[in-house]
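The complex appears here minus one protein chain, its other protein chains still in place.
For chain A:
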Amino acid sequence: MNKNIQLSIKDLVKSFDDNRILNGISTDIKKGEVVVVLGPSGCGKSTLLRCINGLEAINGGHVFIDEDEVVHNSKDLPKIRQKIGMVFQSYDLFPHKTIIDNITLAPIKVQHRNKAEVTEEAEQLLERVNLLDKAKAYPRQLSGGQKQRVAIVRALCMHPEIMLFDEVTAALDPEMVREVLDVILELANQGMTMIIVTHEMQFARAVADRIIFLDGGKIVEEARPDEFFTAPKTARAKAFLKTFEFDAKKKEMSREAV
């Protein structure tokens, strides 16, 4: 296998009962590459991320991180998962633990790292996302944007090789979206390998090295962001992008009306 390839997906098939959500997905993701997965809702974007992380049992195909295959419920899964950081739409901090304990739990218990060293690293990461003063707070005392930044830090503290972001700003108030996206953008600049599922088109364009457009459980189009957004090749991608344009025009019209 090519040394530069960090994640390799081969003919991935996933069904829920009779409903085929992913229908033969294949792609390789290189070290340091930022891939944004776009597509209409229900096209299987989130399911794809969940399969990569072994949260779902797959019905066919393979997922490899480096040379290790990700298999749902396998014994080695916790070991392989340390290489994958995942951030969910609903943040999912542990409500009974302080922010700092949320972050240090897995490094201490899973990786058996020294508590003082992990705490120091967690504090540095919190400082980077401007949340050091919240270290001793509980999740319910934080806003959505703050929680999501903590969730990112929590995943980063495990030193993952690849980060998965599953619509991380979809549940946030608009003014909090920016603070979360800035953190992700900074990670991209540092060379973190990432797969991002998002509905923020401008952000997708700014952060991505490659866009994967998913529809009906298949990769319909794969392109560099400038190509994808200015000259999409497939009709379905065009139609998809048009839904966002329509939104923009409507906004302009309402502004004129005022």
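Note that in this section a contact is a pair of C-beta atoms (placed from the backbone, for glycine too) under 8 Å apart; a residue touches a chain by one contact, two chains touch by 3 or more; residues count from 1.
Assume contacts and distances are computed from a predicted model.
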item: Protein name, per the UniProt record, of whichever chain is missing from view ("Potassium-transporting ATPase KdpC subunit", "3-isopropylmalate dehydratase large subunit", "DNA repair protein RecO" or "Amino acid ABC transporter membrane protein 2, PAAT family"); value: "Amino acid ABC transporter membrane protein 2, PAAT family"
item: Residue in contact with the excluded chain [from A:Ala122, A:Ala155, A:Val180 or A:Ile211]; value: A:Ala155
item: Touch criterion as defined above, residue of A:Leu22, A:Val63 or A:Ala106 at the omitted chain; value: A:Ala106
item: Identified contact with the non-displayed chain, of A:Lys79, A:Lys115 or A:Lys238; value: A:Lys79
item: Footprint left on chain A by the chain that the document does not show; value: 53, 55, 78-79, 81-82, 84-86, 88, 90, 92-96, 105-106, 109-110, 138, 151, 154-155, 158
